[in-house]
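I'd like to ask some things about the structure below.
The complex is shown incomplete by one protein chain, all other protein chains being positioned as in the whole.
Naming follows writing order (A and B), and every chain is counted from residue 1.
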Amino acid sequence: MERKGNDLLDKLTGIIGPLGKVERRGPKRYYVYTSSENIKEIVNKLLKELGDCYISAITGVELEDCFRVYYHIWNFTESVLLSIITETSKEKPEVPSLTDIIPGAIFHENEAYDLLGIKFIGHPNLRKNFVLPDNSPPDFFPLRMSQSKRGES
Amino acid sequence: MAIGSYALERLLRWARAKSPWLLHLNAGACCNGCDIELVAALTPFYDVERFGIKLVGSPRHADILAIVGGVNKQMEERVRRIYNQMPEPKVVIAIGTCSVDGGAFNGAYNVVGGVDKIIPVDVYVPGCPPRPEAIIHGVYLALRKLYGGDFLGKKR
Partner (left out) sequence: MAITILPFGPQHPALAEPEHFRFKVDGEVIVDVEVKIGYLHRGMEKLMSTKTYVQNIYMSERICGICNVAHTTCYVQTVESLAGLEVPKRAQFLRVVVNELARIHSHLLIIGLAAHEVGFETMFMWIWRDRELVMRLMEELTGNRLMSAYNTIGGVRRDVDEKVISALKKACTTLRESFLQIRKVFLEDPLIRTRFVNVGLLKSRDAIARSAVGPVARGSGIKTDVRADDPYQAYKDIPINVVTYKECDSWARMMVRVDEIFECLRLIEEALENLPSGEVRIPVSRKMPEGEAIGRVEAPRGELLYHIISKGGEKPYRIKIRTPTFSNLYPIVATFIGETIADIPVILISIDPCFCCTDRMEFVDVNSGKVWYMSTSEIKRKYWR
């Protein structure tokens, strides 16, 4: 069960420490802002200190000046959804893959790569046209803002 | 065989209309709603099996192709291929608004549109999703087409 909001916030801040900034966004919703090189360390620490987690989703979004990636991770012991947020440049969108820590991330990462073109470094089998049709061009990323609604760039 | 060829043709037509085999295909841009309404039409409450209709798994065996959903880019070629695999005579039923003209998914990047952009369609069943009664009526219209007239007792 969730403890009092601030109590858990302190605990999470204690676990993550200087690696990222923790923010409470509502009941059972916490955001962790960090840079891309710290993600693996944070997830490792969370798994060790908090116990079992599974990956709920990965959101990729294109903003004006960068790509933002959200790793939504649900923790069983504290019953809390942690969204680890990182940003990566538009020229070379690359973030580390979580597949060696949580294997369940494999399809989520592949989908984000297919639709947005964010590369996950360390992913065992990053395929283009995973959800898109087989004959779509390799540089077609429909969720980017430069793509029009119909898909013609 | 000149003698009796008319009788043979009548026999074939009668046999086709009395035991049409139906292939159910989801063309991609679909939400599943029409799929389950089509299956519901096969179950005891509605029961299209009283027309002798049987759901088959292979296009090679089918007389009626029941397509649900609009066509998306991945399924486009496959829909055409499945249609070509079916033996003549064949009837295509487009079930649901999406298969009639793309419906709610019009404008999405992976959606081509209605089924009639890819293959000829004989019967349209609109609705989102159509009720099983409407699907049964669509099947009845398809059977009429297969028979070449009204087969429920009336003269052609």
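Going forward, a residue touches a chain if its C-beta (ideal position, glycine included) is under 8 Å from a C-beta of that chain, and two chains touch if they have at least 3 such contacts.
Values in this document were obtained by computation on a predicted structure and should not be read as measured data.
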Q) Considering the complete complex, which visible chains touch the unshown chain? A) A, B
**Q.** Among B:Cys30, B:Ile53, B:Ala66 or B:Val91, the residue in touch with the chain that has been omitted
**A.** B:Cys30
Q | Residue among B:Arg13, B:Arg78 or B:Lys117 touching the omitted chain | A | B:Arg78
Q: Quickly run down the residues of chain B that touch the omitted chain.
A: 24-26, 28-37, 39-40, 42-45, 55-59, 72, 74-75, 78, 82, 104-105, 107-111, 128-129, 131
Q. In the complete complex, which positions of chain A touch the hidden chain?
A. 25-26, 28-29, 52, 54-57, 59, 61, 70, 72, 74, 76, 79, 81, 83, 102-108, 111, 115, 129-134, 142-143, 147, 149, 151
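What we mean here is this: only the chains that are shown with their structure count from here on.
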Q | Residues of chain A touching chain B in the complex | A | 132-136, 142, 147, 149-151
Q: Sort out for me which residues of chain B touch chain A in the complex.
A: 72-74, 107-110
